[in-house]
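Just one protein chain is left out here, and the rest sit where they should.
Naming follows writing order (A and B), and every chain is counted from residue 1.
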Amino acid sequence: MVRIIGFFIGLGFVGVLLLSLIVNGVDSIKNPPPATAEEEFHLGAKDVRFASDGAFGRFDREQVQRGFQIYKEVCSACHSLKYVSFYQLKDLGYNEAEVKAIANQWAIEVPTVNPETGEPSTRKALISDRFPSPYANETAARAANNNALPPDLSLITESREGGAHYVYSLLTGYRNQQGYRNAKGQELLKEFPDVKTPAGLHFNPYFANLNIAMPPPLTSDGQVTFADGTKSTVDQMAKDVSAFLVWTAEPTLENRHRAGWVTMLFLLTATVLAYLAYRNLWANAKREVSVRGPLEPAFRERMNEQKAERGIAG
Amino acid sequence: MATVSEPAQPMMPGEPVADASGQGVRRRDFINIAATSFAGVGAGVAIVPLLMQFAPSADVQALSTTEVDISKIQPGQGIKAVWRKQPVFIRNLLPAEIAAANKVDVGSLRDPQSLADRTKPGKANWLITLGVCTHLGCVPLGIGEGENRGEYGGYFCPCHGSAYDTAGRIRKGPAPKNLVVPEYSFTSPTVVQIG
C-alpha cells in the first residue's frame, strides 16, 4: 500500500518537475535572459597579501596603527566603528596613557545627559567607551550623505565577500567610466549605454552594482602623514586601512591562530596514540579473543547454568 | 584491557619483535595508558574556556576607573558615585565631624583605624568609602540629605542595624569591618579618580 501511494506521489512530483523543466526550458530559449552590466563588468577582489592572512597570520602592528590613523583622520568623518572600544587599542601596542589620550581627544564626543539640567549633552570619550558614531542615527547619516548610508566599519571585512582584499580593491578601484573596458576588451558605455553613473555616484568596478555613493576617500599621496616615516601613497594607505579593518572585525585573530596550532598539535598526538591503542587491542581481537571476561568459557558455563535454573532456553 | 589476554609473543606480523621477557606487554600497556591520559587531559583543557567565560569580560574590566567632579559638594554634604557598578560615598566632612572622628580612641575600635588612615594627606575633609556595608552588602543610609545617620553621625545600615561614625568606621552592630576605602587619587583639586 505504501509503495502504491508512494509510486503515485513520486509520479506526481516528477511529472510537475518535468513540466516545470519544459516550460522553463522553452521560456529561456525564447527569451534568453539579457546580460547585465554587473555580470560583465564587476571585478573580484584584487590579489594582495596581508600579514593576517593564512593559518600563521599575525597582525603587523605598525601597519595596523597606521591604518588606525587613516581611520581617525579620513574615514571616521562618515563611518562609525561601533563594535570597537577604545581600550581594545591597547592590543595594537598603544599604552594605557596613549589610549586615554586618544579617547580624550577623539573629535566626536559621546552622547550623555547633562547631570544638572537633564538635557541631552555630550562628554569626552573614556577608554571604556566604544568609538562614538559621527551621526546620531541612520536618518541623520542619510541626510548628510545624499541619502546614502555610510556602513559601520567594525565588521566590514567580515561582511563583504573578499574581506580586506575587497576593501583594498574598492579603495584603489575608482576609475573613469568614460572609455572603461573590461578584461575582454568590451567598452562599458558602448555595451550598456544606459548604465552611465548617475550624478552623485562614483564608478567603481569592484563595487557590486558598479556605482558607489562614497567619493574616493584616498585621493592623493601624502594625504596622511605617518609617524613611522612610511611613505603614504594611496596604495599604501589603502593597504594599511584594510589591515586595520581586519583587526576591528576580529581582534582575537591572533589568539585564534595560536590556540589553533596548540589544539591541532595536541589532537594529532592524542589521535596517533588513540590509533596505536586501537590497533593494540584489535590485533588481539582479530585472532585470539579474550579468554577472560564475557567470552570466557567458564563464564558462559556459569551463565548457562543460571539460565537453566531459571528455565530460560538459549 | 582487562578482557584481553596479552600474549607474550607479538601478534602483528612485521611488528618489531620485542624480547620474550614481556617488554612488548609493557610497551602496549604504556600506549593504552598514554592514550587514555591524553583523552583525560583533553577533556580537562576543554573545560577551561567554559570556566573562563565566567570571569568579568573585558568591557566590564575597562570600567575599573571612574572620575568624579567634587567641586559642587558643599561641606556637610555628600554624593553617591558609581564605581564598578557599586555605590561610592564621597563626603565633604564638617570640621565638627572631623573633630568627632579624631576624638575617638583608635585602640578601642573594632577595626582600629584613624581618620588620617582613611583620607589623603591634606584632604582630611574628603571621606571616600564604598557604600557597601561590610556585614552583608546592603547600602547604608546617611549620604543623602535627611537620611538616618545612626547614633554616631556617620552611616546607618538599615538591614541589620550597623552604625558607622563620621570616619565610616564600624561602631555598633554586626558589621565586622570599617567601610572600605577604595583606591583613589585627586587628579586635580576638584576631580577624584576612583580605582
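Heads up, the rule we're going with is that a residue touches a chain if its C-beta (ideal position, glycine included) is under 8 Å from a C-beta of that chain, and two chains touch if they have at least 3 such contacts.
Just so it is clear, contacts and distances are computed from a predicted model.
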Record-based protein name (UniProt) of the chain missing from this complex, from "Cytochrome b", "Cell division protein FtsX", "Multisubunit sodium/proton antiporter, MrpD subunit" or "Spermidine/putrescine import ATP-binding protein PotA": "Cytochrome b"
Touch criterion as defined above, residue of A:Glu96, A:Glu109, A:Glu158 or A:Asp221 at the omitted chain: A:Glu158
Interface residues of chain A (partner: the chain not displayed): 2-3, 6-7, 9-11, 13-14, 16-21, 23-25, 28, 32-33, 55, 83-85, 88, 151, 154-155, 158-161, 208, 249-252, 255-257, 259-261, 263-264, 267-268, 270-271, 274-275, 277-278, 280-282, 285-291, 293-297, 299-300, 303, 307, 314
In chain B, positions touching the absent partner: 1, 3-4, 35, 39, 48-50, 52-55, 57-60
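Note that only the chains that are shown with their structure count from here on.
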Of chain A, residues touching chain B in the complex: 85, 87-88, 127-128, 266-267, 269-270, 273-274, 276-277, 279-281, 283-285, 287-288, 290-295
Chain B to chain A touching residues, read off their complex: 1-7, 11-12, 28, 31-32, 34-36, 38-39, 42, 45, 58-59, 62-63
